[in-house]
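Note that this complex is displayed minus one protein chain, with the remaining chains in position.
Labels for the chains are A, B and C, by order of writing; each one numbers its residues from 1.
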Amino acid sequence: MNFPRSPRSSVPDPVFTWPIRVYWEDTDAGGMVYHASYLRFLERARTEWLRARGIEQQRVSERHNLLFVVRDLSIEFLLPARLDDELDVTIGSFERRSASMTFVQCILRRADGATLASARVRAACIDATSYRPCRIPENLLQGTSE
Amino acid sequence: MNFPRSPRSSVPDPVFTWPIRVYWEDTDAGGMVYHASYLRFLERARTEWLRARGIEQQRVSERHNLLFVVRDLSIEFLLPARLDDELDVTIGSFERRSASMTFVQCILRRADGATLASARVRAACIDATSYRPCRIPENLLQGTSE
Amino acid sequence: MNFPRSPRSSVPDPVFTWPIRVYWEDTDAGGMVYHASYLRFLERARTEWLRARGIEQQRVSERHNLLFVVRDLSIEFLLPARLDDELDVTIGSFERRSASMTFVQCILRRADGATLASARVRAACIDATSYRPCRIPENLLQGTSE
Partner (left out) sequence: MNFPRSPRSSVPDPVFTWPIRVYWEDTDAGGMVYHASYLRFLERARTEWLRARGIEQQRVSERHNLLFVVRDLSIEFLLPARLDDELDVTIGSFERRSASMTFVQCILRRADGATLASARVRAACIDATSYRPCRIPENLLQGTSE
């Protein structure tokens, strides 16, 4: 799995970081974080990145009848996170298209900076009723890319 | 915590049982099932009990604009469930009021019949838009109680 | 459901508060926070309360071979939390016994201070191998209560 960076469209060094603490709820009987929990961590960072740009998704849903949903993703699990670990979830690059956004993200262990997981996630904009793909409104995400 | 049985209203011996297998997703780093996972198990049994009475909640939501939500619950965790365990989630008694239903439920380990958890859950009927309490429609749950 | 306060043993006004944001992962198709998610929120606050007292549970597990597990709980759901809501999870009182701790907790909506849920949770100390009840070591939780 590799994450090619498009030299044209990806914003250089957007560097958004969201801190996350590992709780019991995130772990499994293997003693480490359950693999699907990483997806929740990645989404929290994307949600906070949107919020930092003034986009509250509950409001987007109510006002625009739009949802952002994950369309596809790939993730590589490199090292296990454990209970009580402090993690930093980053957005390393972001690319906007008319109806979707692609994020390159990492999950780092704060104690030593080790990369625990790296992922590429594409979120699409859909109509909240029909679930059909939609253009992202012009005024949303303004100035976030190109 | 005790679960007093109302002699008047609780149905004697409704005995509904729903089998559940414990997966990685249900466990935590303590090596046993995470305590909040039991609530998911209890709800699956209630959902299947409703389904066995012809009540599909997605349809109830669409047709009647109603939701059943948990209003309160108490649960006692007696013994840990572990990965790969087969459980039986039971509904030991059910009591219907005009706007709520109360379930007495247990989670048993199939291998030896041990009670792992016992709970009492009250679910209320609410309007799906205003989230205000609602009477349960007469035709729903007909014949389920008194 | 009422939460009688023992005048002898409960610490007056311990007031610990942990902020939590509601994400997609916490909600369900009813448009509000899934009922079992509140248990995760309550535990995060208890975990942070322990951490503020120097108790990292991963370390307790490794050094003492002990786990804190929920033994029983009761919770009342008063008002729904929704996506993007900011919540404050409080520990209103704490009572320590030789082998267990009881917490009275609330979940408040920060915007208006409304109580969304109130709960009473008893966590027991167990041996991490045998899962048998254990005394809480003297040096743990020192000075937290008597």
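Methods note: a residue touches a chain if its C-beta (ideal position, glycine included) is under 8 Å from a C-beta of that chain, and two chains touch if they have at least 3 such contacts.
From a predicted model like this one, the values you see are computed outputs, not experimental measurements.
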{"item": "Absent chain, residues of chain B that touch it", "value": "21, 23-25, 40, 43-44, 47, 51, 56-59, 61, 82-84"}
{"item": "In chain A, positions touching the absent partner", "value": "1, 29-32, 35-37, 39-40, 43, 58, 61, 67, 69-77, 79-80, 128, 131"}
{"item": "Footprint left on chain C by the chain that the document does not show", "value": "24-25, 27-32, 34, 36, 82-83"}
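We adopt the following convention: only the chains that are shown with their structure count from here on.
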{"item": "Interface composition of copies chain A and chain B: same or different, split at half", "value": "same"}
{"item": "Separation of chain A from chain C, taking each centre as the mean of its C-alpha atoms, in whole Å", "value": "29"}
{"item": "For chain B paired with chain C, centre-to-centre distance based on mean C-alpha positions, whole Å", "value": "23"}
{"item": "Intercentroid distance (Cα basis), chain B paired with chain A, Å", "value": "34"}
{"item": "Overlap residues in chain C, where contacts from two or more other chains coincide", "value": "40, 43, 58, 61"}
